[in-house]
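Apart from one protein chain that is not included, each protein chain of the complex appears where it belongs.
On to subunit A.
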Amino acid sequence: MKQLTPRRRSFLNDLSGYAFISPWLLGFIAFSIIPILFSLYYSFTEYDILGEPIFNGLENFRRMLGDELFWQSLKVTFFYAFVSVPLRLVFAFFVAMLFNRGTRAIRIYQAIYYVPSLVGGSIAIAVMWRRLFMADGALNAALTKIGIVTDISWIGNPSTAIWTLILLAVWQFGSSMLIFLAGLRQIPKELYEAASIDGANPLKKFTHITVPQITPVIFFNLVMQLINGFTVFTQAFVVSGGSGDPLNSTLVYALYLYQRAFKYYDMGYGSALAWVLVLIIGVMTGIVFKTSNSWVFYEAKEGK
């Protein structure tokens, strides 16, 4: 083996390091950095894609203040995210607790409960969901069977339509369940044994061992799913037929943004809306992180 001077070696390391990460680095510049800069610029312009962008300062943001649909979409999105994400996590946690035992059938149950998460993002499911909750859909047929006769269209009623979307999200709790289950299985058995010796009852064990040990996992999932919740698009688009109807009750933020930018070619306003979304997600993530100290338990790191 040839001996290299340290300087030459570090130069070679730089060279091969950047060579290896070059696909990502080039993509990062071309498909993230440049678009982000353009987006920032467009958000201060009026731009219909055919002409040139015309700088109009803070006009787009001022326009939002008086834009009823903007406020409506914010309302819908906050409601959707803050109802569906906690519900899904609670369900996932509850079922994971139930499955955290040694029965052989668990593997099969686990797989079955995961199937909705597996297919839930597809258009086929969104289209089916729409049909399921129509006036002549399966839900009303099933309700009739148990004696509740109704011809309400859950999709067409402004007060229930958003709940069909929330249900679609909660229905897909399987992936979080698997993550929680993996977390539960990593809790050292010795902790429970020690607690038993000290005479702790199951409830004590749950609140003093299980919950603190699992909170980092819950925390990570909460942040990621809130972000996903704020940017939900496909399901709302398909279930509402692209309109956000009835009465804009399913007009989620990403759908409104899409309509502005690609239906009305209001690219400047669309970009401004996107930056408000970034701001919201940033603030929400910040709040979750800031408050996490009081409720997330991180194991004291052993000296590594």
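Note that in this section a contact is a pair of C-beta atoms (placed from the backbone, for glycine too) under 8 Å apart; a residue touches a chain by one contact, two chains touch by 3 or more; residues count from 1.
The rule we apply is simple: contacts and distances are computed from a predicted model.
J.: Given that one chain of this complex has been left out, which of "ABC-2 type transport system ATP-binding protein", "PepSY domain-containing protein", "Carbohydrate ABC transporter permease" or "N-methylglutamate dehydrogenase subunit A" is its protein name according to UniProt?
T.: Record says "Carbohydrate ABC transporter permease".
J.: For the chain left out of this view, which of A:58, A:142 or A:194 touches it?
T.: Only one of A:58, A:142 or A:194 touches the chain omitted from view, namely A:142.
J.: Who touches the missing chain here, A:127, A:194, A:247 or A:283?
T.: A:127
J.: Have a look at A:69, A:83, A:195 or A:277 and name the one touching the chain we're not showing.
T.: A:277
J.: For the full complex, which residue in A:55, A:71, A:206 or A:233 touches the chain that was left out?
T.: Reading the full complex, the residue touching the unseen chain is A:233.
J.: With the full complex in mind, choose from A:54, A:115, A:194 or A:247 the residue touching the hidden chain.
T.: Considering all chains, including the one not shown, the answer is A:115.
J.: If the hidden chain were put back, which residues of subunit A would touch it?
T.: That gives, for subunit A, the contact residues 1, 10, 13-21, 23-28, 30-32, 34-36, 38-39, 42, 49, 95, 98, 103, 105, 109-116, 118-119, 121-125, 127-132, 136-142, 145, 171, 175-176, 178-179, 182-183, 186, 217, 220-221, 224, 227, 230-231, 233-234, 237-238, 241, 254, 257-258, 261-262, 267, 270-271, 273-275, 277-278, 281, 285.
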